[in-house]
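What you see is the complex with one protein chain gone and the rest in place.
Here the chain labels run A, B and C in written order, and each chain numbers its own residues starting at 1.
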Amino acid sequence: MPVNKIVETFEKAVSDIPDGATIMLGNFAGPGGTPFYLIQALHKQGAKDLTIIANTAGGIGLTLDFDDHRILFESKRVKKVIATFPFSTSPKRPSAAEKLIVAGEVELELVPQGTLAERIRAGGAGIPAFYTPTGVGTVIEEGKEKRGFNGRPYLLEHALTADYAFVRAYKADEMGNLVYRGTQRQFNPIMAMAASITIAEVDEIVGSGEIDPDCVVTPGIFVHRIVKVTEDPGFPRHLETNFQVKDGGAR
Amino acid sequence: MPVNKIVETFEKAVSDIPDGATIMLGNFAGPGGTPFYLIQALHKQGAKDLTIIANTAGGIGLTLDFDDHRILFESKRVKKVIATFPFSTSPKRPSAAEKLIVAGEVELELVPQGTLAERIRAGGAGIPAFYTPTGVGTVIEEGKEKRGFNGRPYLLEHALTADYAFVRAYKADEMGNLVYRGTQRQFNPIMAMAASITIAEVDEIVGSGEIDPDCVVTPGIFVHRIVKVTEDPGFPRHLETNFQVKDGGAR
Amino acid sequence: MKERLSREAIAMRIARECFDGAIVNLGIGIPTLVSSFVPEGMQVTYHTENGALGFGPVITPDEFEEKADIDLTNAGGQYVSPLPGMCFFHHADSFAIIRGGRIDITVLGVLEVSEKGDLANWMFPGRGVGNIGGGMDLAFNSKRVIGATEHTTKSGKLKIVKQCSIPLTAPHCMDMVVTDIAVIKFTEPGLVLQEIAPGWTVEEVQELTEPKLIVAEDLKEIEL
Partner (left out) sequence: MKERLSREAIAMRIARECFDGAIVNLGIGIPTLVSSFVPEGMQVTYHTENGALGFGPVITPDEFEEKADIDLTNAGGQYVSPLPGMCFFHHADSFAIIRGGRIDITVLGVLEVSEKGDLANWMFPGRGVGNIGGGMDLAFNSKRVIGATEHTTKSGKLKIVKQCSIPLTAPHCMDMVVTDIAVIKFTEPGLVLQEIAPGWTVEEVQELTEPKLIVAEDLKEIEL
């Protein structure tokens, strides 16, 4: 019997997430690649004492305003955040996370972006720890083992894993194989590999074999639940095309 | 001025490789994914005292006979080989490498396959060293640092890099972006990232923009020279198709 | 001489360990045969070290002309067939899958296994050399490691021993071994004889097994 990974609603897809869960979520500077329907469903579900692992802490205000994981901070569901860009770029509009972090109500682990990506990748790859040059001689080295290889100093960094990953992709097939669209990809594929249960929010679900196996980015074995986006959130997007531009021709 | 990466002949593509070079080459159990025209050109060119990093040491005899890197061992061009499957599976047909290794004329560094892949990946990713569980309590742990993380023991393993990588791909565009066909992919993409100069042997060279940017596996910045295969070596292959099979339909 | 199970029967017994949704990696030799005996309709996804998931059976000689392709092979270099929903990835991702603990069952050949669950299967007997390949990563990191082997060597040497005499693939990794005369589980107190080939007695199996076997309360004949 084929395993059915397709879940009808975002609510159902996140219904079993317990208090205290660690959740990775795809996210960068704008809405592209953020699974915000899953985030909104989790917000509604009410799980608390969460640890969030993501590029930002939500609401950084670099692009459009939209309900990303900022709402989890606003409603005090987050205990700890591991991020690289947790603060709003505008001092006049501090994010919900910033106020909580400064007040000591949310613990922040601030990580260089490449180290964050590599720690997540290591988590998915069964590598418990690795050395990286980034951060030596800065505040990042505090409390970390420093060690020389070939005459250059490096820091020991540890893998990150999660109970759940919320990923945003373009298409899923019924096996859970995922492809991404442009820079939507960002952290999503490595998070999908680093979590016990990965839930994918996608624009389209196709039959097995509809995706070219040479083009699959996330193998289906990493994806446990698939939910299709049915609303149009109204962001600028041209879903009917990819980003292929031929020499001399227009898109 | 666009940088021209296309080289007319395999001979020209390998002409500058000096004695003593470290070379990674894509290779698994059969001919798929092995850049054997580059290997043959290097053999003709004559560089010696080479260090070869590859899955096998050539001529393992699991599938068809063909001139892979076995010929570099036969003609004594190799000083050291870092491999995971260096010996023929048939004791009656020991490979050239086996005889030289047993005689002490070629140094062998025998590495578990996952550790080999991860060391190469680390080399390309600027990670000097990492911990892996594989090999603890076996001969592989000899001389290595052992360390516990979360109650499990791990070994410290070091990155591998190379002066040159010979990779086999399906298509390249003029920028050097590569896509692979099926299990041809194997070690090729991670080797492309771990070498100072990567030379790609491909079935087809297309214009910039002819490859869907969401499907590129090896970004062009990792590929310095591209050579097109013009002969048909006669292996079973159906180049006109990919491996996409739709549900219910034939290939 | 008593009848022993065929290589196919060993594979058939191991196939019964599979389940819907299982991710399975099959080693070279008897293990490769397992996929032929997984019930039709059961969704088992095969993984191969050289970077594929969800591929189909090894192609038959009849299919060679139409289907054999050097760019679609398993870890043993055999040509396999494509299936809808399969996918490809590079070697580092392939072993991320293994090391990351995503393989539910790996079936491996056996030269020796010890009562502590150590596996030795990479060093060629008598040649002083060997290929490690992907077996070490599989043995260390899979959820279940199942051995597939004849109970003794062709010359009658014991393979299930107190202490392995050749270099290990991985210590304490074995979950179960299926041989041509028995199914044995590796547990904390020791080796448990779970199933026995038709016509064989516990004493006869014990005679060909160096460590003392614990006989399961529900010992039964091997069902295929």
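Keep this in mind: a residue touches a chain if its C-beta (ideal position, glycine included) is under 8 Å from a C-beta of that chain, and two chains touch if they have at least 3 such contacts.
Note that this is a predicted model, so its numbers are computed, not measured.
Seen in the complete assembly, the chain not on display touches A, B. Remark: the omitted chain is touched by one listed residue; of B:Glu141, B:Asp163 or B:Asp214 this is B:Asp214.
The missing chain, though absent from the display, is touched by one residue of A:Thr22, A:Gln40, A:Thr161 or A:Gln186; that residue is A:Gln186.
Contact between chain A and the absent chain runs through residues 28-33, 60, 62-63, 84-87, 89, 91, 98, 101-102, 110-115, 117-118, 120-121, 132-140, 170, 180-190, 217, 235-238, 243-247, 251. Not every partner is drawn; the one left out touches chain B at residues 1-3, 121, 124-127, 173-175, 177, 193, 207-209, 211, 213-214, 216, 219-222.
The definition used in the following text is that only the chains that are shown with their structure count from here on.
Here the largest set of C-beta contact pairs joins the chains B-C. Chain B has its Cα centroid nearest to the centroid of all protein Cα atoms in the structure. Centres computed as Cα averages put chain A at a distance of 32 Å from chain B. Rounded to a whole number, the gap between the C-alpha centres of chain B and chain C is 28 angstrom. The mean-CA centres of chain A and chain C are about 37 angstrom from one another, to the nearest whole unit. The multi-chain contact residues of chain A, meaning those touching 2 or more other chains, are 125-127, 207-209, 211, 213-214. With touch defined as above, residues shared between interfaces to two or more other chains in chain C number as follows: 52, 82-86, 88-89, 92, 95, 98-99, 141.
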